[in-house]
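First, the structure itself, so that you have it in front of you.
All protein chains but one are shown at their positions in the complex.
This part shows chain A:
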Amino acid sequence: MSLTHLNTRGEAHMVDVADKPESRREATASGHIQMKPETLALLSEGGLPKGDVLATARIAGIQAAKRTHELIPLCHALALSKVSVDFNLDEQNSRVEVVATCRLNGRTGVEMEALTAVSVACLTLYDMCKAVDKDMEIGGIHLDAKQGGKSGDYRRQEGPVAAPIVTGEGAAGQVSVGSRCDIDSACVRVKFLAELRERLGVSDITVPLDSLPSTDVGGLKSVLVKRDPRFAQLSEGRVLCAVNQVMALDATPITNDDEVAFFPPVTGG
């Protein structure tokens, strides 16, 4: 993966698209402008001093898409075959969502045009409403999808929402499904939860049962420390342990396929 707008000397240059085949290109981008509920109400009733806000913002977005090459230095001037700008008044989140789609048959992608349309439509919404609300905030501008071209189709994956949570390679917002042992011999599955997971930088590991000097929690701890001295933390301070989701002590026995979790003192409620 390289940056196509840089040449071999690292200088900015415009990509020569003369030899690229023409294909049907389409891109959709979206963003939003957050505002006070009162402002949104005025906007939907047409009660704002500058008049029809959405119609103006739509024209602004379309005009901006056509002039993207004047704003973004290395963009080509494109003969767009279609630009649409749509608005969705989201009362629940008190904001206007802006979606723009650009299309052409040509040699370059149109995602910059769609992103520019969204940006300028949002700016125009700000301009049209600023008399009554200066706290508005523009955000979340991103490419949703693009089709056509050499790099192929793209569709944005929604990131994991911060949600119920246990482990998952240290990332918050992940639930790790209790995986089976990933090795053939007898083993234990070890999980590290919450702050301990972040401190150790690991959420799940599998330990062969026959590597334990004694088949109990204490034996597991000692084999972990041998693997990495940082696991000495498991015996320091207040680190709790559960075997198959039941609170356990160092002397608690472990058998094949047990799930052993280490975690800090609980802080719910």
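Some points to look at:
Here is the rule we go by: a residue touches a chain if its C-beta (ideal position, glycine included) is under 8 Å from a C-beta of that chain, and two chains touch if they have at least 3 such contacts; residues count from 1.
Here, contacts and distances are computed from a predicted model.
One chain of this complex is left out of the view, and of "Molybdopterin synthase catalytic subunit", "ABC transporter permease subunit", "Sarcosine oxidase subunit delta" or "Cell division protein FtsX", the protein name its UniProt record gives is "Molybdopterin synthase catalytic subunit". The residue from A:91, A:195 or A:228 that touches the chain not shown here is A:195. One chain is missing from the display, and on chain A it is touched by residues 161-166, 172, 175, 178, 193-195, 198, 238, 240, 242, 245-247, 261, 263-269.
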